[in-house]
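Can you read through this structure? Questions will come right after.
One protein chain is absent from this view; the other protein chains keep their places.
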Amino acid sequence: MATGLVNEEVLKRVKGWAPYVDAKLGFRNHWYPVAFGSDIPEGEPLQAKLCGEPLLINRVDGVLYCIKDRCLHRGVPLSTKLDCKTKNTITCWYHAWTYRWDDGSLCDIITNPSSALIGRQRLKTYPVQEAKGCVFVFLGDGDPPPLAHDTPPGFLDDDMVIRGKNRIINSNWRLGVENGFDPTHIYIHKDSILVEGNDLALPLGFAPAGRPEDSYRIIDTDAEGGRRGVYDLLGEASVPVFEGYVEGQMVREGHFGETRVANDISIWLPGVLKVNPWPNPGLNQFEWYVPREENSHYYFQTIGKRCANDEETAGFNRDFDAKWLPMALEGFNDDDVWAREAMVDFYADDWGWVKEMLFEPDMAIVAWRKLASQHNRGLQTLAHVKA
Amino acid sequence: MATGLVNEEVLKRVKGWAPYVDAKLGFRNHWYPVAFGSDIPEGEPLQAKLCGEPLLINRVDGVLYCIKDRCLHRGVPLSTKLDCKTKNTITCWYHAWTYRWDDGSLCDIITNPSSALIGRQRLKTYPVQEAKGCVFVFLGDGDPPPLAHDTPPGFLDDDMVIRGKNRIINSNWRLGVENGFDPTHIYIHKDSILVEGNDLALPLGFAPAGRPEDSYRIIDTDAEGGRRGVYDLLGEASVPVFEGYVEGQMVREGHFGETRVANDISIWLPGVLKVNPWPNPGLNQFEWYVPREENSHYYFQTIGKRCANDEETAGFNRDFDAKWLPMALEGFNDDDVWAREAMVDFYADDWGWVKEMLFEPDMAIVAWRKLASQHNRGLQTLAHVKA
Partner (left out) sequence: MATGLVNEEVLKRVKGWAPYVDAKLGFRNHWYPVAFGSDIPEGEPLQAKLCGEPLLINRVDGVLYCIKDRCLHRGVPLSTKLDCKTKNTITCWYHAWTYRWDDGSLCDIITNPSSALIGRQRLKTYPVQEAKGCVFVFLGDGDPPPLAHDTPPGFLDDDMVIRGKNRIINSNWRLGVENGFDPTHIYIHKDSILVEGNDLALPLGFAPAGRPEDSYRIIDTDAEGGRRGVYDLLGEASVPVFEGYVEGQMVREGHFGETRVANDISIWLPGVLKVNPWPNPGLNQFEWYVPREENSHYYFQTIGKRCANDEETAGFNRDFDAKWLPMALEGFNDDDVWAREAMVDFYADDWGWVKEMLFEPDMAIVAWRKLASQHNRGLQTLAHVKA
C-alpha cells in the first residue's frame, strides 16, 4: 500500500495526512499539463516526464498522442534519436521496432519483418487532451474522468483565453503546491516589481481573527463536477497585516496600492492553484505543480482572461507579452522558485514532514493535505515507475 | 557465491544466465587489454582500472610490470604523484614506502629504513603481457592460462599486424558486448560515413529463416586451445533485409554496395568481438569491452591485417591512419558508443535484465549469455574490490 518511496518511520509519525506525505511522485489517475500545444507542432515529438514515467508526445493530423518513451526491446528512449518513417508511427532508432502512435501497437520491425512479436505487443499509451492551448496527459489506468474534474473552476470556460509559461523547478512538487497556496508566503514578494509596478494592495501577512476552521472552505463533494479543492478564506477571516513589528518597533509596511487582487485563492487536486483575480482585476492565475521526478516538478503557469471577441483576445495577448509574463509569471513568481528550492534540504529525507512547526495561517495548507490524502485517485508507487 | 553487486531479486528471476547478470564487474581469471604498448614508454607508469581494481603499469628494461595502485600503508594511489627513485622500484609520495615493480615487495621505506615491515610485505602484482602492441593484464589469482585462450582466433598469429584505439565509455561492459555482437543493431549504422565511403553491402536487418539453433554456433570445447565463443550464423541462416517496410510502405533501403564484409562475426570470452572481414576484405576487427568500473568500460578497438613483409605493413599503417581509424573505428563505431549509453538507464538498477523483451535475431546474444555464464573462470565480486 505504501509507495516504497518514503521513509516508513516518517509515515507512521505523520498523523492526518500520511498518504500525502507518501505521494512523493504524485497522484495517479489524474490529468496533468506537461506542455503547451505550441511546443508540439505536427510530427515533432516532444519528450516529457510525469510522476517518474518517461513520455513522448506527438501530433498526428492535428491530434495529440502520448506513448511511453521506452522501447520494449532493450529499454532505450525512443527520443534519443527520433525516427518517424510514417506519420502514424515511430521507429526505434536501435533495432527499428515500430509503434503506432494511436494505440502503441508494435506494427512493424524493419530489421526482422518476420518477427512473431509484430502485432502482439503494445507500448503503454497515455490519454492526452489539448485544452486552452495546454497539453494534458492522464497518468493512470482505465478510463479517465473528464478533464474538468482536474482543473480549477473557470479554466475550461468557453470564453476563457489562456497564456502561460512552463519550466522545470528542482524541488518536489508538494513544495511547489505549499509555497503557492501558503497565505503568509506573500512576505517574500513585498519588494517584487509587480507590487510597485501594478500598484497592488499587498499586506505583509494575516492575523487569523476567528476560529481556525473558518479560515478555509473544503470543496469535497461532486457538486462542481468532481473537482476537489480548498478555498483559503484567510482574507475574510483575518486582519490583514500592513504594519510589521519587531521588538515593538514598526519595521516594515505592506504596500497600500489601489489594485485589489487575490479575492479568493484555492488549491485543487491534483495540485493546481487558482488566484482570483491575479495579477490584475479581470485576470486569473492558474498554476500547476506537476510531479516530474522525486526532486523536480514542472511549474506550469498560466494566466486566463475572459474575452468576448478577437479584439479583446488580441489585447490580452499584447498585455500578457508586455506585462504579465515579465512582471508576474517571471518577476513576481521567480521569488517563489528559490523559496521552494530553499525547502528542499529540510524535506529531502522525509523527516521535514515530522519536524516542521506549522502556525495558525497554515490551517488552509493542513486542510489541503487532508483533502489530498482522502480524495486522490491513487498514489504513484515505486512499482509503477519500475514497471 | 553472488557478487554482492546485483539486486538479489533480479538474479532469482533471470533464468539461464544468472551468473552473467551477476558479472557486473566482469569475469575474474581472464586476460584483458587495458592499453597499447606505446602508451607506456620505459619508466613512465600508466594508471588503469580493471574490474574495479586500480592498476599501475610500468616498463622496466623493456618489460612490463603491473602493481596495484594503492599503497599498503594509508591506501593512497601511488599514481597521485609518481616517484620512482630507481628503475626497479616505485616510492609512495606520502611516506616513501618503496615497492619493487617485479614482485611488489616492500623493499625500502625511506622515512624509516629500520622498519620491521621491509621485506615482509608485498603489494599485489598482476601478470602482464604485451602482444601485438597491446598490453594484457591477467586479473585473477594463481597461474594464468595462455593469452591465446582469451583472444579470438587469428589475433595472435605471427603475420597479423594490429593497430587500434582505446577509450573509456560510460556504460557497463556487457552493454558494449551486446551492442557489438547484436546482429540487428546494424540499423543504427545505415547512414555511416563508412557505408557510403567504402561502398559496403549492408542490409537493414535479418529475417531468421531456419530453426533458431541454426543461427549460431557455440565453441565451448578445448579444440581451439581453450577459447570459448559463439559464432553468429545469422548471415547464413536468414534472409538479409534490404527493404524496410512500415505500414506496408517501403520506407528505407539498405546499402547495395560492392564491398562484401562481415562474413562471420564471433564473440569470445572474456568479452571480445571478431568481425571477419571488416571494415574491408582482408582486414579483421577485434574489439574488447573491458570491465573498468560498474558504469564504464574500455572500448579497446583494433584492426588486424596479415602482412607478409615490411612493405605490406607500411601500407596497412598508412591505410589505418588515413581511412580505417577515422572512417571505421571512429566514424562507424562512434554510433555504437551512444547506443550503449542509451541503454544505461534501463539496466542501471539491474531490472532491465528482467524487463527486456528479446526477439528472434537475439538468439546469438542469448547463446553468448549462456556460454559466458557456464564457461567464465570466476566472477569479480564486491569482496575482491574491497580487499
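Should a chain be cited, it is by its letter among A and B, assigned in written order, with residues numbered from 1 in that chain.
Going forward, contacts are C-beta pairs under 8 Å (C-beta built on N, C-alpha and C of every residue); 3 or more make two chains touch, one makes a residue touch a chain.
Source: prediction; values computed, not measured.
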item	value
Given A:D61, A:E247 or A:D310, the one touching the chain that is not displayed	A:E247
Full-complex contact with the absent chain, from B:V63, B:I110, B:A314 or B:L358	B:I110
Touch criterion as defined above, residue of B:H95, B:R306 or B:K370 at the omitted chain	B:H95
For chain A, residues in touch with the removed chain	182, 184-188, 204-208, 241, 244-247, 249, 251-252, 338-339, 342-343, 345-347, 349, 351-352, 355-361
Residue numbers in chain B that touch the chain omitted from display	70, 72-77, 80, 85-86, 88-89, 91, 93-96, 98, 107-117, 121, 386
